[in-house]
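FYI, not all chains are in this one, though none of them got moved.
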Amino acid sequence: MKSKPFLIIGGGGHGAALAEILIKQKKNIVGVVAPELTAGHILFQGMDHFLNDDDILKFRPEDILLVNGIGSMPYKSLREDVYNQFKKQGYKFATVIADSALVSDYSILECGVQVMNNCVVNVGCKVGENTIINTSTSIDHDCIIGAHCHLAPGTTLSGQVVIEKNVHVATGVNVINNVIIGHNTIVGVGANITKSIPSNSIVYGARSVIKGLGITHDC
Amino acid sequence: MKSKPFLIIGGGGHGAALAEILIKQKKNIVGVVAPELTAGHILFQGMDHFLNDDDILKFRPEDILLVNGIGSMPYKSLREDVYNQFKKQGYKFATVIADSALVSDYSILECGVQVMNNCVVNVGCKVGENTIINTSTSIDHDCIIGAHCHLAPGTTLSGQVVIEKNVHVATGVNVINNVIIGHNTIVGVGANITKSIPSNSIVYGARSVIKGLGITHDC
């Protein structure tokens, strides 16, 4: 049985990265929906370009799979809003797993989960709907990740970590085993998490210090 | 020549992760030895389940390869004790390399080394017996790692790093080139190592700071 055609929502970097993953898998992409394309121009070139979210309604829910190409940023709910709006109208969001990612046969990904290049999701995990497992993220055995989360590139979770819904984990965060991170939390870039975090928290990782060199190296 | 059958000791997350790696390689797993299974239940389902370490003695050392599925935790010697006990009785521990890992043809892994998913071991390395190179760990050229170490997920070693025996390197640690980490040392999560560390040390990485959001975002 052939897979349904894909319609990508979002014409920025995340949408482009998803498009390339789907192109490699020879999926049928019917178009991209975005007010303007801000990345991946060559890649989107051959596709139909729809300007408004309402254009999605031209397709019947049973005829296509949506791909949520809107990036996830802290304090911004656009990605989640779009997901919920079209889900309510009966549309389904594709679960996308890059060929270069490794997802255990004994883990469960809900609808709309996106596992980007070079990720690992090890045995016994569960990932909630619309969550992004971004590039080179490593999730070890028996982790439970809620819906609408973003694990930014280079995140490392040890075993049995629980991340509740709507959590934003920034680039390069490390989490030891058996930790729970409560919902609506934002974990800052490169933070090292060694104990559980209450819901609605902001966690700051270590700052770096900039010093001027004071020399003007000729180049 | 067919490989000997494998017997996994340990029915938790690490044992389950090893089991999936071996199942993918179509290895013959004769069973799992554990007082109880705490993870990977579906995965262990088809296998014989032995409750006591003494059950291992029902198999002759020349007939099987043991797989040390006991996880490695700081201050706990169970993994090493089990290894030494059965090695003394003539048993051999399998060296396990995940299909998704890349180990240089010019590196040497001793008995019982486990290289988990998405790891790299580059040219000129040597890794001592019973050491775990855990998920998404990257070891660059000419590193020497001692026996009974654990490099937790997401560890990055630059070139020519020496890690002596019994060292626990926690999740997401970064080590620059030409550094020596002495035996029995524990390196904490996400620590950045820029100089050599004496034996029997504890190294703390940077702490993160948690702040409450003070708002109750509706979701």
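The chains carry the letters A and B, assigned in the order they are written, with residues numbered from 1 in each.
The rule is simple: a residue touches a chain if its C-beta (ideal position, glycine included) is under 8 Å from a C-beta of that chain, and two chains touch if they have at least 3 such contacts.
Treat the numbers as computed from the prediction; the structure is a model and nothing was measured.
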Legend entry - Given 2 visible subunits, total identical subunits the whole complex contains: 3
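Basically, only the chains that are shown with their structure count from here on.
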Inset, instruction - Round to the nearest whole Å and give the separation of the Cα centres of chain A and chain B. - result: 29
Legend entry - chain A residues within the chain B interface of the complex: 102, 104-106, 118, 120, 122-124, 136, 138, 140-142, 148, 156-160, 165-166, 172, 174-177, 183-185, 187-188, 190-194, 197-198, 200-206
Inset, instruction - Enumerate the contact residues on chain B facing chain A in the complex. - result: 13-14, 16-17, 19-20, 39-40, 42-43, 71, 100, 117-118, 134-136, 152-154, 170-172, 188-190, 205-217, 219
